[in-house]
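Sending over a structure as structure tokens; questions will come in a sec.
All protein chains but one are shown in place.
Here is subunit A:
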Amino acid sequence: MDKAKNIQDYIEGHTPSNTIKRRNFIQLLGGGIYVFFHAGAALKLMAADGDQRQLPDDFNAFLRIHENGKVSCYTGKIEMGQGANTGLAMMLADELDVAYENVEMVMGDTDLCPWDMGTFGSLTTRMFGPSMLAAAAEARQVLLELAAEKLGTEVDKLEVTEGVVFNRQNKGEAVTYAQLTNGQRIERVAKKDATVKDYSKYKIMGKLKFRADSMEKVTGKAKYSGDMRLPGMLYARLLRPPSHGAKLISVNTSEAEKIDGVQIVKDGDLVAALHEDPEMAEKARGLFRAKFEKADKPVNNDNIFDYLKERAPEGNVNINEGDLSKGEELATSVFNTEFHDGYVAHSPMEPHTAMAYFDGDKMTVWAGTQTPFPAQSNIARILGMEAEKVRVKPPYLGGGFGGKSAHGQAVEAGKLAKLTGKPIMVDWTREEEFFYDNFRPAAVLKVNSGIDDAGKITFWDYHVYYAGDRGSETLYDVPHQKRTVYGRGWRAPGIHPFDTGAWRGPGNSTNTFARETQVDIMAAKAGIDPVEFRLKNLKDQRAIDVLEAVAEMADWKPGKSPSGRGFGVAIGSDAGTYVAHIAKVDVNKETGEVKVLKVWVAQEMGFCVNPQGATIQMEGCINMGLGYSLKEVIEFEGGKVKTKNFDTYEIPRFSWIPEIETKILQRNTPPQGGGEPAIVCMGAVIGNAIYDQTGARLLEMAMTPDKVLQALKNV
């Protein structure tokens, strides 16, 4: 077992013990000051829902002030390009009064970090952030107390700058965090009511900070899951069904077995070709002869919306205020509209990839995942192991967008590693990535609403099927309103022909498309400028603020739509943040192609920790949002996913990219989410701009050229 010994050398920091006890972390890591904290009750509830294990009830992250004065934060959150490692380090440095360069975020390793449900929902800054600040405040208090003792003075006479504590009256009386921490082993649990600094006192937060990982990423040194290497590692290519729901009847691998150096694994439905050379593994898989019994649902791109409506689950009334029939009586114009949204892929540039190694006792999985701890639980459950015997280590993640909350590739790698005892690399091809992606669900929305002669919305009867309720809030001030949600969240087991899941701002892009288009339809009918119409019907000050800000940025010229100018507007709210967008488009009436020329966006996200990071997320949302709005369509027939690569699945390219102007309305209120909000308006703002230029109203996404031409015919 020399090979195994070698391999162990690659897996540093192995802990054999139960990872959820505080003591173990301290034993593993050594001296210093530790402050344990918990990122909010909401997280714990969600955790309990998804994990059968006993969870730590008093913490899910901790800080460590090292004996050399450096600071680490251990958290199960992960970095996937959104810049969390930068923003969190800024927060921690600022609250603790240490240099940003002396702060390190240790993220996602299930042995080194306490349990965390995963990284999604733009929760990292807004829910994890405040708890981390409170813990930092606690750590700072401990350090001040130690300093007061050492300097023979009182805490309230002390100040801190970049890790040096000094007497305000006599700056020569000073001691560093490193000196205070040296030889200590102090353990605290953060108090919920710890006093953190006033927002105005922060020096690092609120200022531009460039991302922490650029150097590694521009030199090719950054390691993603597929870049992991162990001696004797084999690439795996697994037998795949032709369509979702197909059952394996028989498989003949005799031709594949003839390939030199190949190892074939068969374990029930799991059939794989393993080879040290990925091209040979692929060649061997190509020689599998398998029979499947297909069980395709009678659904395809042509009948999907009727299919979904026929199978609509029972509705849940989320809100019912006033009296709809009274609202209808008050209306002088009534609008009944049905909206559609198609399936959309996550399509991260890095397909799902994982490497796993089982040493006979413990499984280690290097996996690109947004959910290392749920992955750990799932792998353990499926392989009949204890969770503590499975370690998930997330390297850099090449894009997630919600799609890497699912971690099927890590389970496959774990299974094969356990069966073979060898290090196994499961790196999905692009075709597999499209096949196994849990798409943003196709959805149907029915909105019935009305306005009076003054242009006030009198009632709003909103029905959303399959998209979930995120972003379905009416936002506008409507006296009589009802909102009914059919199907729970974005999953509808047994209905869709393949898996569906959370896609950046889940449900919200779909809901905002329906709401903001419907509002635009009403504004046009009323003959009122679409910005003015919105302001007239808004009472929510945060929504008013972003809308007024974006109108000023774009130098909005009021006028009723369609004006022929090609300007659209939309507002939205997601993850506690408000956004307003204006877009200028140019529609080619011959081809139906839509070019988005410019997008202005104003965003209010409470206190913005890293304006640079937040701005980049806004830009990314706008560019990514062009795809689902205009071009991205999954082609399918029953459970067969016909879309296999980027030749037919068109994601945004350089020539599509608009000029972008962003503005963040800085507030001294708790930080809110930033990874998703600016994507939710994209469909509506583009659709409304198309209408403004041409008078053609698009009610279905993606607004592909053929749909634009069809809508133009109806003008």
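One rule holds for everything that comes next: a residue touches a chain if its C-beta (ideal position, glycine included) is under 8 Å from a C-beta of that chain, and two chains touch if they have at least 3 such contacts; residues count from 1.
The criterion applied here is as follows: contacts and distances are computed from a predicted model.
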{"item": "Chain not displayed: protein name in its UniProt record (\"Ferredoxin\", \"Substrate-binding domain-containing protein\", \"Heme exporter protein A\" or \"Imidazolonepropionase-like amidohydrolase\")", "value": "\"Ferredoxin\""}
{"item": "Omitted-chain contact residue, chosen from A:218, A:249 or A:317", "value": "A:218"}
{"item": "Touch criterion as defined above, residue of A:165, A:367 or A:397 at the omitted chain", "value": "A:397"}
{"item": "Option touching the unshown chain, where A:621, A:680 or A:711 are the choices", "value": "A:621"}
{"item": "Options A:114, A:652, A:673 or A:687, residue touching the unrepresented chain", "value": "A:652"}
{"item": "Options A:80, A:98, A:457 or A:601, residue touching the unrepresented chain", "value": "A:80"}
{"item": "Touching residues on subunit A - with respect to the absent chain", "value": "80-83, 210-211, 213-224, 226-227, 229, 276-279, 347-351, 396-401, 427, 429-430, 612, 616, 619-624, 645-647, 651-655, 657, 659-660"}
